[in-house]
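Here it is, the structure, as structure tokens.
All protein chains of the complex are present and in place, except for one that has been dropped.
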């Protein structure tokens, strides 16, 4: 069997999606690419079901918040082809005003909680998700705490007031 | 004869065939040496508590032979590990389910003060929701430290007045935490 190289993945993806996939890079040898939310599910389906590539193992889904960018949120997928031992990282940037992205939970059942966690922390709406509720935080938290604008510490704390330290 | 150390008898008057002491001293002695622990273990400190209960350190030597997993039958609530705000009502409910007299040990930095987790999701010390008798420092404390905490609690239990739980001060303390006392 041929070896799956990053170059091969790029050419296969470009053959199907053309300029819908872009910004290829290889930080530390791990192929990273970007796509948009209209393409992401087709792309994941293709790489999972392609008989040669077989990216059947979803390692992780998470998100990153870049407040200074026009498209603030990056949803990051790590997918692993166990048979070739190749990992790829796929990013989808979405805007803060419209943080929607289709769910991958019908491709992998394991995506269910990963997407719930991402929703819980960043407020990204995974459309079509069977059960999009908060998972780690309390229901009545009200905010999405991993967004950069929210502080680490509880803003309602009183025991750290300057008063107690004679300031 | 095995080398079992007996607890010292409380101060009292001894004569031929009798020994007289106060009732609260005798009861304190009995209570202190038969504390039934309720391990409320959430994280790392719970693993050290496993070691404390295990064969090497053996908390049972100090009268805590039976870990009680039902709050109704426990005297000593050992809170071990981070208490998140999501967990706080559960802990409070467990505390209110315990019968008087009840004592609480906060084991480890997280239970005592929130520890290194000064975040939006972590309760900054369990004494925000329930009264605490003994704090054990450490992240996590060594089993010896947990044993020491239990011994310190035994001192408290031994010297506690029988009337303490009926005093207005104690009721006011519980009221402060919003916990109902027995007679309203």
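In order of appearance the chains are A and B, and numbering begins at 1 in each one.
Operating definition for what follows: contacts are C-beta pairs under 8 Å (C-beta built on N, C-alpha and C of every residue); 3 or more make two chains touch, one makes a residue touch a chain.
By definition in this document, contacts and distances are computed from a predicted model.
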| item | value |
| --- | --- |
| Record-based protein name (UniProt) of the chain missing from this complex, from "Carbohydrate ABC transporter permease", "Carbon-monoxide dehydrogenase medium subunit", "NADH-quinone oxidoreductase subunit D" or "Branched-chain amino acid transport system substrate-binding protein" | "NADH-quinone oxidoreductase subunit D" |
| Residue among B:14, B:100, B:155 or B:175 that touches the chain left out of view | B:175 |
| Of A:8, A:41, A:56 or A:96, the one touching the omitted chain in the full complex | A:56 |
| Residues in subunit B touching the chain absent from view | 40-44, 46-48, 50-51, 54-56, 69, 81-84, 86-87, 89-90, 92-94, 96, 116-117, 119-122, 139-140, 142, 174-175, 178-181, 184 |
| Subunit A, residues in touch with the chain not shown (by the definition above) | 27-28, 30, 32, 56-60, 62, 64-65, 76, 78, 82, 85, 87, 89, 108-114, 117, 121, 133-140, 145-146, 152 |
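The rule we apply is simple: only the chains that are shown with their structure count from here on.
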| item | value |
| --- | --- |
| Euclidean distance of C-alpha centroids - subunit A vs subunit B, Å | 45 |
| Residue numbers on subunit B that touch subunit A, as the complex places them | 85-86, 118-121, 124 |
| Subunit B contact footprint on subunit A (complex, rising order) | 136-138, 141, 145, 150-155, 157, 159 |
